[in-house]
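Missing here is one protein chain; the remaining ones are kept as they sit in the complex.
Chains here go by letter, A, B and C, matching the order in which they are written, and residues are numbered from 1 within each.
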Amino acid sequence: MAANPQPAARLQWFFGAIALPSGWRVGVGPMIAATVLTLIVLSALFAPLLAPHDPLAMDALQRLKGPSDTYPLGTDAYGRDLMSRVLTGGQISLFIGIGAAIVSVVIGLLIGLVSGFFRVADAIIMRLMDSLMAIPSILLAIALVALNGPSIWSVMGAITIPEIPRVVRLVRSVVLSAREEPYVEAAMALGSSMPKILWQHLMPNTLAPLIVQGTYICASAILTEAILSFLGAGVSTEIPTWGNIMAEGRVYFQIKPSLIFWPGLMLSLCILSINLLGDTARDLLDPRLKKREG
Amino acid sequence: EGKTITAVMHSGLRVLDPIITTAHITRNHGYMIYDVLIAVDENFKPQPQMADWTVSDDGLTYTFTLRDGLKFHDGAPVTAADAVASLKRWGKRDSGGQLIFDVTDSLEAGDDKTIVWKLKSPFGPLLDIVGKQSAVPPFIMPERVANTPAEEAITGYTGSGPFVFVQDEFQPGVSVTYKKFADYVPRNEPASWMAGGKKAMVDEVKWVTMPDAQTSINALLSGEIDYLEQVQIDLLPLLESSEDVSVETRDALGYQTMGRLNFKHPPFDNKKIRQAALMALSQEDVLGTLIGNPDYYKVCGAIFGCGTPLGDETGADTLISGGDTEGAKKLLEEAGYDNTPIVLMQPTDVISLAPQPVVAAQALRNAGFNVDMQAMDWQTLVTRRASQAKPAEGGWNVFFTNWMVPEISSPLISAMLNGRGDDAWFGWPKDDKIEELRAAFVAADTPEKQKEVASEIQKHTMDEVLYIPLGQYLMPQARSNKLTNMIPSPVPVFWNIEKAD
Amino acid sequence: MLGYILRRILAVIPVMAIVAVFVFLLLRLTPGDPAAIIAGDAATPAQLERIRTSLGLSDPLHVQFFTWAKLLFQGDLGTSLISSTPVTQMIGQRIWPTINIALMTIVLSVLLAVPMGVLAAWRHRTWVDYVVMGFSVLGFSIPVFVIGYLFILAFSIELRWLPVQGYVAPSQDFGKFLARAILPCLTLATIYVALIARMTRASMLEVLGEDYIRTARAKGVKETVVLFHHALRNAAVPIMTIIGTGFALLIGGVVVTESVFNIPGIGRLTVDAILARDYPVIQGMILLTSAIYVFINLLVDLSYTFFDPRIRY
């Protein structure tokens, strides 16, 4: 789901602070989050090595079994190994999350820069973006996926498109306020060309909020993927993702909760970590806060 | 304050025209509000319902006589003209109906009560088809409604059946309400499947849709609903501990699940490769994954279903014995399979259809097929299976579906046994032999002769791989113990049911 | 003031126009053939073609668009391809459950989230702050349907306090409505509360650093007055904004919650329509939800003038 950028807010998890080389102080919470996230990413990357079974191999006689030596987390309704599926599922989920974040940030950055600086383009672009924003993202996503078929690409596209206007707005607002800064006027007075000012003076201002926004997009994309799967409009079930493992497992929620629990746990831990890191990044990157801290 | 039965049906009612669609939920709706001329009993025998009939000795003239007291919900009497118009509209849509109308000389109302149907040549199974309970039974509507073109959906919902459709409370896909039709005159015979007296014992029946299987089970357990038409077998344990709820199999025949290959495009235009595909598959694997609990499925190689008069398992040995991967490999090799990818469509949103493709894909790959399984929702699949394009260009090679056993229990009804090429059912086999056999079946005038022909058809179907039967399964229903006397028919009907306080 | 309102209202027109074009193209340019769905299992290609023609699907794209747009102007959203019911009528039947649930969720969320956010900002960097923020991050991290299931499991199945599912109109029986609406509202509210509490906190933190807060304290005003009278009103604009834009999130959540709790609202109508390729319904629904979104955000924009007298341009 879309998380919006929020200005200054600080989340310092525990008082025990650890000093980083650059003098940044990071709470223990974000450290744990970073560790968890690293572990999840690694486990997804090395899923083929870690998974005890082929995540697609079915055994009709071993449906919905509990944990055993062969199947550490038990099996799903097709008799596939849950653990292998959850591990492998991370690959696509993370791919969708990171992919959606990168694509929407890059596209949004380009549009936002142009829109923030050129008044004429701005009016048109912002109307377009308003319209894109007005279409509820989940509905748009379901529609796109249902109409284009449930490939990873349509899911990613469906998640990315509604995020773009938010990024554009963010970038634009940064550019709008930054271009009033005297140093931008100074650059103009020094004869720097518009593209140069845009890219060298204004763009760097957007990076910090974009990194933060990117983490939120990443988290919300992973979550949206799960919801699309739940609504029957996700990635093909043959490719395991946390979302469709849960979607398939939801029927058995009361009988075999582990089918939802494990992917759900991974998903929630992952999103929780990303959000936490996003919050931390926002605090570290927000110059206003630094100033207030003295 | 009357008695109301709240039932969760297998899907939401959206289409209200029971002639235009084959959707089961619409058929069930049809049985609520419409009546039929004749109907089958539990022995598959047509019995009078709205009408009695006589057949001329040459088998060319059928005369139906409407019984007294029949009335539409708007109060108008049911006349022969209504029945004729309804039958004619039905004949344009239903495949069985089309067969009869191919040989029909005339169909007219003799007077207010008699319908005279004259044929050009004898058509043995006419009564079976007119009385069939599924895949579009000829429901009788008022003439004005029945005059709607067969391509357009009707807009008036006046029937003469035991329940009245409450237009104001209808929410497509959510809920539909039926009120008891006070003026309905049931037959005197006891109810037996679709035949016999249809006595409404409750004042109101409400069908609600629940998109979530667990929600509906929980709702049944907490007494919020009375009846659940289908319970997913894996979820049965949730219901077992409850004393207020019974789980039972209403319909002992159940469903047949099957695969269909596309005859128009390589590689399945090659008979050997079709045979290889059949050989690769194992019913046990499919059913085990689809249903799991062996109490609720049956390995069955009969294309007409096991437990039906025509059922016969000839030629299905590999299917019912666990598949023959090696044999399939050999056949593929002989056929010179060039590794053309086969597009296998998988609907992800229908629980009873999602596992078959997954299991099949695995089995086909094991046999050496290059499988391209494409996931989609059911509606996309429905759209796409109608496409005759090349598989790589939006067409397809294989899909799976389920039929209720009564819908495939005879070569006249079973859509997959049509061999008329482009006019045939999706997959479009051009197979003159099967058409000959079907004609022979129509011409067969005794059950024994029919059985003989049916057995030929079974053999031929398996050899040509017109379709691949993948076994039979049952869908249990669950009801509150307050409900009693439900008719154990394939179509869930709400007459006869009583509800305790 | 009037100029501002008028300008905001006029700005809605191009937005909705673009949405309309977009929605139309989205549906027509992507595969999926409603005719095949209507035709059913036993249709022949010829039958399909006839149905397509009768639906106007064989006309050129722009003709279809103008036909559609013209009817749209007359308030006619067309007729469902599947159930042959007018779309406006379907929406009319289904919209009230959604509106009631959504309104209740918004009220509930605001009542919960705003004090939470204010408290967290006031007690910045104390355990109160950490608990509120912890909850907010958590609220973002668990899929809605899982939350819904957990609530059902806990409150309906284990404790048996509330019904599992369903919807009763409040006009029919308010008690029953409430009993059935509580769980879906709570489910929906988790994300929304997280969102609003977060924004309230951030925005309050900013405001609490402003000079006029110091002025208020210098007057000897009580902390509660400082927080709720002086600070909150100044923090209101971003909070209102997030309530407005968060509405999109709510719509997404509604779709899921309506499935889990079996509420006959427009969320489910849309999903069903999309899965069934019921074009007129999909178009109508996306247009409607977009219009609601735009309308809500228009209200939010106009509410700025109430919270902040400086916005009068």
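Operating definition for what follows: a contact is a pair of C-beta atoms (placed from the backbone, for glycine too) under 8 Å apart; a residue touches a chain by one contact, two chains touch by 3 or more.
As a working rule, contacts and distances are computed from a predicted model.
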Chain not displayed: protein name in its UniProt record ("ABC transporter ATP-binding protein", "ABC-type sugar transport system ATPase subunit", "PadI1: phenylglyoxylate:acceptor oxidoreductase, subunit I" or "Dihydroxyacetone kinase DhaL subunit"): "ABC transporter ATP-binding protein"
Chains on display which the left-out chain touches in the complete complex: A, C
Residue among C:Val19, C:Ala216, C:Val271 or C:Ile292 touching the omitted chain: C:Ala216
From C:Gly3, C:Pro60, C:Gly75 or C:Gly175, residue that would touch the chain that is not displayed: C:Gly3
Hidden-chain contact residue, picked from the options A:Leu49, A:Val120 or A:Ala189: A:Ala189
Residues of chain C (touch criterion as defined above) contacting the omitted chain: 3-4, 6-7, 125, 210-212, 214-222, 225, 229-230, 233-234, 307-310, 313
Chain A residues touching the omitted chain (full complex): 181-183, 185-194, 201, 204-205, 287, 294
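The rule we apply is simple: only the chains that are shown with their structure count from here on.
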Most distant chain from chain C, judged by the mean position of its C-alpha atoms: B
Chain pair with the most C-beta contacts: A-C
Gap in Å, rounded to a whole number, between the CA centres of chain C and chain A: 21
Cα-centroid distance, chain A relative to chain B, in whole angstrom: 46
Chain centre separation (chain B, chain C; CA means) in Å: 40
Per-residue overlap in chain C, given as positions that touch at least 2 other chains: 31-32, 149, 157, 259, 275, 277
Two or more partner chains touched - positions in chain A: 146, 149, 232-233, 250, 253-254
Chain C residues within the chain A interface of the complex: 11, 14-16, 18-19, 22-23, 26-27, 30-32, 124-125, 130, 133, 137-138, 140-146, 149, 153, 157, 191, 195, 198-199, 201-203, 205-206, 209, 238, 242, 245-246, 248-249, 251-253, 255-256, 259, 270-271, 274-275, 277, 282, 285-286, 289-291, 293-294, 297
Chain C partner contacts - residues on chain B that touch it in the complex: 12, 14-17, 20-23, 93-95, 135, 151-153, 155, 171-175, 208, 210-212, 214-216, 218-219, 222, 224, 349, 377-380, 382-383, 386, 388, 394, 415, 422-423, 425
List of chain A residues in touch with chain C within their complex: 1-4, 6-13, 127-128, 130-140, 142-144, 146-149, 162, 219-220, 223-224, 226-227, 230-233, 243, 246, 250, 253-254, 260, 264, 267-268, 271-272, 275-276, 279, 292
